[in-house]
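Only one protein chain is missing from this complex, and each of the others stays in its spot.
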Amino acid sequence: MTAADLSPGLPATLIARAVAAALDEDLGLSGDITTDGVIPAGSRASGVLAARRPGVIAGLGVAAATFRHIDPTVTFEAVVADGQSVPGGSVLARVAGDARALLTAERVALNFLGRMSGIATLTRRYVDAIAGTRATIIDTRKTTPGLRAFEKYAVRAGGGMNHRTGLFDAVLIKDNHIVVAGGIGPAITAARKRAGHMVKIEVEADTLAQLDEALRHHVDAVMLDNMTPAEMAQAVRTVAGRAVLEASGGVSLETVRAIAETGIDLISVGALTHSAPVLDLGLDFEVAAGPRA
Amino acid sequence: MTAADLSPGLPATLIARAVAAALDEDLGLSGDITTDGVIPAGSRASGVLAARRPGVIAGLGVAAATFRHIDPTVTFEAVVADGQSVPGGSVLARVAGDARALLTAERVALNFLGRMSGIATLTRRYVDAIAGTRATIIDTRKTTPGLRAFEKYAVRAGGGMNHRTGLFDAVLIKDNHIVVAGGIGPAITAARKRAGHMVKIEVEADTLAQLDEALRHHVDAVMLDNMTPAEMAQAVRTVAGRAVLEASGGVSLETVRAIAETGIDLISVGALTHSAPVLDLGLDFEVAAGPRA
Amino acid sequence: MTAADLSPGLPATLIARAVAAALDEDLGLSGDITTDGVIPAGSRASGVLAARRPGVIAGLGVAAATFRHIDPTVTFEAVVADGQSVPGGSVLARVAGDARALLTAERVALNFLGRMSGIATLTRRYVDAIAGTRATIIDTRKTTPGLRAFEKYAVRAGGGMNHRTGLFDAVLIKDNHIVVAGGIGPAITAARKRAGHMVKIEVEADTLAQLDEALRHHVDAVMLDNMTPAEMAQAVRTVAGRAVLEASGGVSLETVRAIAETGIDLISVGALTHSAPVLDLGLDFEVAAGPRA
Amino acid sequence: MTAADLSPGLPATLIARAVAAALDEDLGLSGDITTDGVIPAGSRASGVLAARRPGVIAGLGVAAATFRHIDPTVTFEAVVADGQSVPGGSVLARVAGDARALLTAERVALNFLGRMSGIATLTRRYVDAIAGTRATIIDTRKTTPGLRAFEKYAVRAGGGMNHRTGLFDAVLIKDNHIVVAGGIGPAITAARKRAGHMVKIEVEADTLAQLDEALRHHVDAVMLDNMTPAEMAQAVRTVAGRAVLEASGGVSLETVRAIAETGIDLISVGALTHSAPVLDLGLDFEVAAGPRA
Amino acid sequence: MTAADLSPGLPATLIARAVAAALDEDLGLSGDITTDGVIPAGSRASGVLAARRPGVIAGLGVAAATFRHIDPTVTFEAVVADGQSVPGGSVLARVAGDARALLTAERVALNFLGRMSGIATLTRRYVDAIAGTRATIIDTRKTTPGLRAFEKYAVRAGGGMNHRTGLFDAVLIKDNHIVVAGGIGPAITAARKRAGHMVKIEVEADTLAQLDEALRHHVDAVMLDNMTPAEMAQAVRTVAGRAVLEASGGVSLETVRAIAETGIDLISVGALTHSAPVLDLGLDFEVAAGPRA
Partner (left out) sequence: MTAADLSPGLPATLIARAVAAALDEDLGLSGDITTDGVIPAGSRASGVLAARRPGVIAGLGVAAATFRHIDPTVTFEAVVADGQSVPGGSVLARVAGDARALLTAERVALNFLGRMSGIATLTRRYVDAIAGTRATIIDTRKTTPGLRAFEKYAVRAGGGMNHRTGLFDAVLIKDNHIVVAGGIGPAITAARKRAGHMVKIEVEADTLAQLDEALRHHVDAVMLDNMTPAEMAQAVRTVAGRAVLEASGGVSLETVRAIAETGIDLISVGALTHSAPVLDLGLDFEVAAGPRA
C-alpha cells in the first residue's frame, strides 16, 4: 500500500515534501552520526510501532513515507487504519528493513504520527461528547504553520469536519470587516462581488440583531461568537434552517454538549489543532547486527 | 528593529522561509477573498497584539516578519521582549499599516506567536518548579516537523536549554545501539571513530552497572532512563562530576522537583515541544476605511 | 505603489515566485549577454509601455515586479489600471532606471502583461456580448500549468468571475463519478460526507431527468453539459431559483448571447484561458549611454 | 517507456518539476475532494486519450508523467508519437490504473498535452504553408512564463526550429543596443568581446544600409524587421549566403508564403507560442467501482 | 552599488540563491552560537577585506551580497573591482555594520571571494603566459557542481573566455558520437537538424584527416584533442581561417605558450575551474562592544 492508500485524501506531494523537510531538519549535513558509527552496514532490523496509550490513529501514510524516504526497500505493514480508535498497547504497524534506516527514521516518523494521532484523539473526544445530537465538530485556521493539510486531515480522521481551509476558499466576514463596510449588509454585498458562485459566505454575529441582518442577505452560514447556550437556542429557532449555524469561542469538553444540545449545526474548536497533546507512541525494535563492513 | 533583533539567534533565513510557507498555506492561489472584497484599497488600520492569559512570550520576530512579508511598510513595535513573562491582558506589540495587510496576516502571525509562547510558557513552569536546585530543564527531538528551530528557540526563551539539535550534532547511544555493538564499551569506541573532536557523546543507561561502564569509557554525558529519584541520587554520587547526568522519561510538573533535588544536572521534558498548549493571544484592531477604490 | 496595489488580490508571494522563475528561464547562468556586452554600465533609460491594439489590461503589478526584480530602483508608473479597457496606442505605464535592467527585463514583463491582458480582453468580449442579460461569464480549470492564479485574476479583470480554483475548493460531480456511485443521489450523499459546510456541490447534468434528481438532493449548482438553448430555457424554468445553473460546452462568441438569454446564471468558457491570443504590447525606449565602464 | 522516451530531448527534471507544480495548483491542501468522496478506494479505471480535432501531437511524455506522479503504477501506452499529425477522433494513448488517480490527474494532463499540441499544430500549419521553399519556421522568446522549454519543444515537434533559448545563449543586437553603442559596428565589436567563440551574433536591421554594415562586421545572422517581401528579396541577393537571414514582424498564415518565396532562410513567428489555441482533447473513461472501503 | 554592479553579468537571482544556500549550510537551525553568546546585541564593527597574496579579484558582488543577506544595513565599499590584479596585502573592500552580522557572514563571504579570485588568478597566469600571441584561454565544463555560473564569471574576470555553458547551448561532437553516427559527416548532419540557426557546432578531431572531414561539413569549430604543437601548426595551416581551432588536453603553464605560438585560436584549460587553489584572503576586524543587551 502506498502512503496515499494509508492516509487517503492527503496529497502525496504534500506528504513527500513535509517528510523531506522534517528529515532535513534532523539529519543536517552529517546524518545520523550515532547510527553510522555504531551500527554495521548491512544490519537488519524489524520493529513494532505501538500506541502506549489509547487513542485515535492518524498519519500512518506519513509514517510509512518517512521510513521509505530513507530507504525505499523498508516494508511498512499497517495493522490498523487511520481513523481507528485503539486501546493502549495496540500494535499499529510492523516495519522491517535496513537497521540503519529504521533507527534514523524512527523519531521523525513518530513525531508525525504522534502529533496527528493526538489531534485525531482529541477530536474524537469532542465528537463522542456530543453523540446523539445533530451537531458536528469542526476545526479552525489555528493550525501549526506548515502543517495545515496534515492537521485538517487528522481532524477528519477523528470524526470531525473541516472549516474553510484558508483565506482563499470561503468568505468569513468578521467584526472588523463589518465595521469598515458599514454594516453586515454592505459587507455581504461587497464580498459576493469578489467571490464566485462556488464560494460560500459566512458572517460572524455577536447579537441576534446581526443574525437577522445576515439572514436577510442570504448568507450560507453564521458564526455565533461567544454566545450563551440560551442565545444559541434562540438563534437556532430564529434561523429555522435558513442558514448553517456555527458556535465559536470558548468551547471545552465540559461545555460542548450543552452547546450541541441547543440544536446548533457546527461547533468549532481551535484547541483541536492548537493545543492537542501528542499521542504517546513508541517503536520497539529487534535489531540484528550484520557483518562488520 | 529587524526580526533578528526581536528574536535574536533565530536565523533570519529560517524565519523568512517558514513565514512564506505559512502564508502560502493560508492564501492559496486566490488570497484573502474576504478582505479583498470587503475592505477598500488604501484603508489604514492599527492594532494591539495582546496576551489573553499570562505567559512567557516567544516569537515576536516571527510575528513581525509575517506582517512585513505581506506589506514591508507595516510597522511593528514590540512592547515586551522574547523571554519576558507577562500577565494576562498585557499588550505585546502595536502594529499599524495597510488594513488589508494587517487583516490578512493576522492569523498566521498569531499562530506562530501563540505556539512559540505556549512552549516558552510551559518551559518556564518547569524551570520555576525546580528553582533553587542545580538542575537545568532541556528539550528533546520530539518537535513539530518543520519547526524545530522555532521550538528550540522558544525553549531557550522560556529559560530552558537545548539538548542536541538533531541526529547530526551529538552522539546519543541508545539501547538498540548498545545491543548491536555488543555492549556500551564497544558502542562508545565505534561512535568515537565517527565523531570528531568537537562532538560530545552521551549514553543511555538503564542501570547503575551501565552507568559505571559508560564512565569507564569517558563519555561526556549519561541519560538515566526512567530511574527513580533514589536511583538518580545514587547515580549522582557515583558519577561525582565525571560526566553530565540527564534524567529522562515520564517527567511531569508534579515529579520534576523531586528529580531535580537528587542533584541531577539535566532534566529532559518531551512535553515542552510535543504537548504545550498554545498561549491565548489576540489582535485588537482599529480599522479606518479608506476611500472606495 | 507596490505590485499588490497594481494587481490587487493576486498574492505577492505568487507574483515574486513566478517572476523569478520566468527570469531564470530567460537569463540562465550567463544573463543577458547582449546587453552586458553592448550597454555601458551606468547607462540610464526610460520607456513607455504601450498597447499596440485595443484591449483590457491585466497584470500591471506583475510587470512592475519583473522590472524591480532585476533592479529594485527602477520606477514603474502605471497610467492605467488593471481591468481598464484601452484603445490601441494607449500608454499603459512609464518605466525608468538603469538601462541594462530595463532591456533585460523587457521581454519577461511583456510576456506576463500581454498574456494576462489577452485573457482579460477575450473575457471582456464575452461579457460585452451578453450585456443586459442576467448571466455571468466564468472560467474553467483549463488553465496554463503554473499560472492558474494569474489567469483567474485576469478573468476577473476582464469582468468575468471564477469557477472553482481547483479540485480542492468545491465539489463538481461529473458523469464518471455518477456512474461509479450508482446515480446522482448516492454521489451527492457521498460527496457531502467528505466536503465541509463551507464547500459547495455542483453536479453535471446531461438531461433534465438528471437535473431533477440533482435538485431533489439540494445541490448548490448544476452544470448543464452541451444542452441546446431550448433545453437550457426549460431547465431554468424547472429550477426556478433552487440552484445555480451553469451552461458548459461549446460556447463561442457567436453562441453566447443566445445561451445567456435562456435565463441561465453562469456560462463557463474554457477558451478564456486556454486559447486567448496575447494582447500586442510594446516597450518604446529612450536609452542614454552612460560613461564607458 | 519513460517520459523521456515519449518526449525525447525534454529534460526529465523539467518535466517532473512542472508536473508537480501544476498538480500542486490543482490539488491544494485538500486534494480532489470530489473523487475522494465519491469514488471508492481500490476502484479501477481505464481510458482513452483522444483528439477531438485534427492536429499535431506534442507532450505525451508530460501527460504520462502527470498520471504517474499521482500513482506510479498507472500504465500509459502511447498509440501515436510526439510530432505526429492525427485526424480528429484519433486515439492518442490508453491509460489504466487506480480510478481515483486517473480522475484526479486528468485535467492537468490534458492541460499540458492540449497546450503543447496546440503549439505543434499551429507550427505545422506555418511549416506546411511554406512547403517547397528553402525557409524554416522558427519561434521567439514570446513564450509562456515558466513553460519555455515545453513550448520550444512543441515548436520542434511541429516541424519548426528554435531561435535562441533565452538572453544567455546567443547575441541579438536590437535597435536600442545599436543607438547606445553608436552604430552597428561598435555594437558588434562590443558584443564579441563578451560572447565566447561558441556564441552566434545576430543583428536587427531595419534598412539595407544597416544590413550592409552588419555584413561588413561578419555577423552570423541578420534579422530583417518588418521589411516588405521586395526588400527581403533584395536583402537575400545582397547577402548571397554570407549570413543567415531572418524575417521578423507581422508574419501571418496569409503572408508567410510570400515571405518564404523571397529566398529568406528563417521566418520567426511569435504567435506560435503566444497565441496558439489549445488542441481540443478528451479522456474517455471506463470506471469500474471497487469494493466500498 | 548593488551586487550586480560589483560583479556585472552575474545574474542577481543566482547570487541570492547561492548565498542563501551557503549561509544555510553554515548556520543550520541554531545560527552562530558563538557570536550570539559572546557578542552583545547592538555592537558595531568595521573591517577591511584584504588579499594576503597577490592575485586577480573576482566575486566582490557575491561577498557584498553575503553580508547583506545577514543584515541589509551592512555597508560594503569596494576599493578594487572584479578583474583587477592586486599585490599581496591590498585592501579589497571595507565593511561596516552590526558586529554580529559581520562575524557571522565572514567565512561564507571569504569562501566565495577566495574561490572565485583563485580561479581568476590562475586564469590570468595562463593569459599572461601567452601574451602577444593570437590565442585565447577558455574554460571547460569541468566546474564545481552548483557553481558553474560563478566559475565561468571568474574565468572572464581573469581575462579568459568561456567555452559553451553546458550541454544545451552549443554542439560538441566527441569521439563516441562520431562512432555511433558512422563518421564525422553523418554526425554533423544529424546534429544540425536538432540545433537551431543560433547554435554553433564543434567537432573533436584526433587526426588531420578528421579535421579535413569536419571542414568539408562546415563546422564552426574544431577541437584538436591531445595533438602535438607541430600537428597543431599543421592544422592551423590546413584550416586557414575556415573554422575556429581549439587546443585541448594536457595544457599546463609550462606548455601553453608553445601551443599558443602554433597560431591556434583557443586553448581550453580544465584546471582553471577544477584545480585552482584559493586566493588567500582575510577580514581584519575592529569590533566595538555595544551595551550589554
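Think of it as A, B, C, D and E in the order they're written, each chain with its own count starting at 1.
Definition applied: a residue touches a chain if its C-beta (ideal position, glycine included) is under 8 Å from a C-beta of that chain, and two chains touch if they have at least 3 such contacts.
All of these numbers come straight from a predicted model, not from anything done at the bench.
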item	value
Chains in view that touch the one left out, judged over the entire complex	A, B, C, D, E
Residue among E:7, E:111, E:162 or E:210 touching the omitted chain	E:111
Chain not shown: contacting residue from E:40, E:72 or E:88	E:40
Touching residues (missing chain, whole complex) on subunit B	9, 136, 138, 161-165, 168-170, 194, 196-200, 202, 220-221, 244, 246, 265-266
Residues belonging to subunit D that touch the chain removed from view	2, 4-5, 8-14, 148-149, 152, 162, 165-166, 169
Contact footprint on subunit E, counting only the chain that is left out	18-19, 21-22, 25-40, 43, 45, 99, 103-104, 107-108, 110-112, 114-115, 118, 141-149, 165-169, 171-174, 176-177, 179-182, 187, 190-195, 199, 270-271, 274-275, 277-278, 285, 287-289
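FYI, only the chains that are shown with their structure count from here on.
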item	value
Rotation, 0 to 180 degrees and nearest 5, that superposes subunit B on copy subunit C via CA atoms	120
Intercentroid distance (Cα basis), subunit B paired with subunit A, Å	21
Where subunit D and subunit E are represented by their mean Cα positions, the distance between them in whole Å	33
Subunit B and subunit D, separation of their C-alpha mean positions in angstrom	50
Shared interface positions of subunit B, touching two or more other chains	25, 27-31, 33, 36, 148-149, 165-166, 169
Chain contact topology (line, ring, star, complete or other)	complete
